[in-house]
Structures are given as structure tokens and as C-alpha cells.
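In this view, the complex is presented without one of its protein chains, the others remaining in place.
Let's turn to subunit A:
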């Protein structure tokens, strides 16, 4: 798009936008002032921005994703506010409503769920398998910064250029130049493309980490269940994300070079896009939910003081879901005329997934059976997940019945279903994981009382918000409407639903309060506050930067639990014999390269060659710089290990 006046560049005309402008400006000023006043620029650069330590990268992922949860949540509340009162209210104009449901979907899936998941991978997996780091620490940092720059590029569309408004999957022909002539759709393409490259690299990184860097003795069938779930999720990532890369690239080529992949004229085929995007999109929902299944497995075993029931069937369930997820994509368009046989095939494959999922639910229940259950926050979230996910799963099976889907398609029934599995499964799961591993990462537990407030607000809010939407769907309310007339009879249900949305928002505020409160009044914990079973609890909390002073030798499943039992019988570990540890050096290459990606993306969005060229050259130059740099690692001396271990209160 050619920019002729300033108002083409900055979004104007809406008080909400001006409010956001002011908020963004003030936040940026505050950050700069604070960093300067406390002389923290050097610290920020050396300790965080250039770090290759998986634990710190994990923390940065979590912070960024919680910010995105806030943004996506505000989007949701804006929509619910608009829907609470129909007709008379023009709180959001239809165009603005389109912007908001598009960004809500994109942000929640790609810039909230994915990074929160990667954060948990990073915080946990190397510690669980007894490794010093991931296989490619520098690539790991690059993955984070690509996600971050992609997310920022997408978010900036709100105040610069204009947001995308063709829905979270940008179906053509609506997302083509003809119907979306502005830059919003280009922000969408480049924001997701840049962060998607990062996701793909994380997938590769963790597969190699898990397959190659496990502690000696940890056979595949002795791995902790979360690690298994990460492996299944990453396998799905490396098979699904390249399809997304190509799909978005083709849409970009259509928009930028006037090609005709998905246009209505000159032989283009919009249905191709729908197929391609769902070949990525359906596996994507399993990518985000599989790790949550792993988290629940860890938590249920720990807080029931029992080993996980049905380990083998759990592994089988995870792996079969990651395979079957690739044979279900067409259930997203049962109504688009594929024919009865195609619909039947995809209906059956979709229903099949309910079987391994059901197996898992029973495994968790049997793990709890006769266990000594303690109701700490992680366990509460796990127990809230089970009924929520069962209902969500059942409505999923209802949707997968192709003939019935002709009734449910694109209605609020569908909206309620996928929010139920994504909030009840993914969000509850990641919250449970965050509460569970929080003391591992930071060395203190989060305040229990505030956490329980948040827990109940989220849970009650959830049902109040989404149960009415099932009803609305059956009454015929379709998605993506910004208003409706009074005579539909939908008002009361919508109003109740909005109340539920705000309850969840208050729940989120309680969590923010909980974190801030706990930082101020924290109580330090030792290495193993929950009575954990897996290796990450065998070292101090927070873990030293090299993780394990001595690489553990694994003999069984839940190896830390086994060692604790041996210790209780009086079997002592031999005194540790330290050796120098090989560690990667920090590097500024990832953040610099990602900045150039941002510049390139911004240049393509506005078709500014003077930005595209330096962006592309910068990417190539940093890549070559990295290729020529052989000075990438160092050794930690035995003295330093002894000092660090002694400080953490360990026998040296």
C-alpha cells in the first residue's frame, strides 16, 4: 500500500486507539526511564537479551505470553461487552469488531498458547531428562526472539497501519488484496511467518534434545510423561509447521506479486487454502494440548503420591493422537460440499481421537484412586480440567458427526466447544504447569489464598461464560456477529455469558496480584517442595546455570522418587566427583538477527524497498557472522561448581 498521508500510517479515529497509543507511549517511556535510572541496560543485555540459558529463555517466553494473554483477554472482553447489549449499542463498530475477533484468535493461539508452551518446554525438559541445556542453545534463543519480533510485528498493526480483519485463519478470497486492500493482512502474514520459523526450530531443537541428551540410563520408556508429551508435540510441529509456512507464503505471493493461488479469477482456488491451512491448523490444536496432558500426568502422580497409572498406554495415546491429528483436517469444512464419503472418513478419524483421549482420562482417575491426594494449586487446576475437558470432548464428538455439523457449523455451539477444550485443556493445563514448576524456576511458591481466588473465579467464570453459548448456538446465533436484534431472544444468554467473561478477567487480575504479592512476601523453598518424583526436583531451586553438577545415572521411572526411597532406607549416594562443565557462551546474534527479520517484515508490509533490502542483508550478514564464529563455548571450572553448589546448601 502506498502511504500518502500520515493518517494512512497511524490508525486514527477511535478513542480506544488513542487510549492504546497513550498507554504504549507511557509504558515505553517508563521502561526506558527505569532502566536508565537503575543503570540496568548492561545487566539487561548481558543477563537476559543475549542469554542462551534455557531456563532464562523459558522465563522470557512465560512473561511475553502472559502479556499476550492480557491483550487477547482484553480483546475478548471488548467483544463480550459489545454483545452484552444488542442493537442499541455501537461500542464496537462492525469493522472494529472484525479487527478484534481476528486478533483475539491469532494472539491466543499463536502468541499466547504457543509461547507459554515453549516456555514450559524450556523451563522443564532439560531438567527432567538430566541435561545441561537443550541441544542447540543459540538456536533456542533465536527461536524466542523470532517469536517475540513476530508477535510485536503483529501487535503493532493495532496502532500502525490497521489490524487484519479476515478471521484468525485469514480465509481467501476475503484475505486477498481485492477484499482486504489494507496492510492488516500483511502484518498477519509476516507476524505469523516470522514467529512460525521460530516454532519450527524449537520443534527440531527439542526432538534432538530429548532423543540425544537424556541422562545415561534413561531409556525412552523411562522418560517422564511430560517429556513424552513434548516429544509428541514437537514431532507434530515439524510435520505441520512447514505447511503453514508455505500456505502463508503463497498468500503473500498472491498479495504482493499478484499471483493467483487463492483468488477467484485466473484459475485460483480458495478451497486450496482452506485445505492447506487446516492441514496445519488441526494438528496445531493437538500441538498445544498434548503438553498439557503431560503436565497433568506429572501433577496427578506427584500429588497422589503414586506412580502414574498406565504409563505405556499413556505413551501410546500421545503418539497415536499426534499421528491421527493429521487425518482430521476436513472436519473443519463438512458443509463445503466435499461429498458424503469424504465427510464420513473425516468424521470417523475425528471420533477415533476421542479413544486415546478417554484412555488418558481413565489413567489419571486411576492414578488418583486410593492415592494420598493433597489439594495444592496445581492439583486443583488438574481436577478442574477433567470435567471441563470431558464436556468439551463430548461436544467435539457431537460436532464430528457430519450430518449434525450442518446444524452446528459456525454457530456459537462451535465457539463454546473449542473454547472449552482450549481453556479447559490448554489454559488450565499450562496454569497447572506454571504453579507446579514455579518454585523450581524461582525458588518460592506462589501465594495459595490468592491463587484459590483466581482458581474459583476462572472456573465459575468459565462455565457462566460458555455454557450459555452452547444454548445460543442451538438457538441459531452464528459467530462473528457484532450485534443482533432484540426479537431473537438471545439477549439474556449473551448478557450472562459476558458476566462470565469478566469473572475470568478478574481471575486473571488475581493471578497478577498473586505473582506480585508472592514476589514481595515469598518464602524460600528447598529443591523439592512438592515431594516430586522426577529428576528436576533433585537439584536446588532455582537450578544453577549448569543445571546438574553431576550428570545423574538413571535406573528407573520416577528416578528421583526411587533415590529418595533408597535414601530413606539408609543407602547413601557416593560423594560427588566434579568435572569441568562445557557450556555455551551468551550471544547477541539471535536478537540482532531477529531485529533484522522485524525490519524485513515491516518493509514487506508497507512495500518499502528501503527497509526490505537492509533487512534481508542484515539477516544474511548475521547468519554468516555466526557461521564464521568458532568462539562459542567455554568450561566451568571445578572450583566454580563447588562454590555454586555450596551456596545452594549442597554437600560438596
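Please note the rule applied: contacts are C-beta pairs under 8 Å (C-beta built on N, C-alpha and C of every residue); 3 or more make two chains touch, one makes a residue touch a chain; residues count from 1.
In this section, contacts and distances are computed from a predicted model.
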**OP:** Pick, from "NAD(P)H-dependent oxidoreductase subunit E", "(2Fe-2S)-binding domain-containing protein", "Ferredoxin--NADP reductase" or "Cytochrome bo(3) ubiquinol oxidase subunit 3", the protein name that UniProt gives for the chain of this complex that is not shown.
**Re:** "Cytochrome bo(3) ubiquinol oxidase subunit 3"
Subject >> Sole residue of A:15, A:267 or A:312 that reaches the chain not shown, by the stated touch rule >> reply: A:267
**OP:** Would you indicate which residue among A:160, A:259, A:373 or A:595 is in contact with the undisplayed chain?
**Re:** A:259
Original post:
Out of A:77, A:160, A:215 or A:390, which is the one that touches the chain we can't see?
Top reply: A:215
Subject >> Residue among A:114, A:192 or A:276 that touches the chain left out of view >> reply: A:276
Subject >> Where the missing chain touches subunit A, by residue >> reply: 132, 135-136, 139, 200, 204-205, 207-208, 211-213, 215-216, 238-239, 241-243, 245-247, 249-250, 253-254, 257-261, 263, 265-269, 272, 276, 548, 550-551, 579, 581-582, 620, 624, 627-628, 630-635
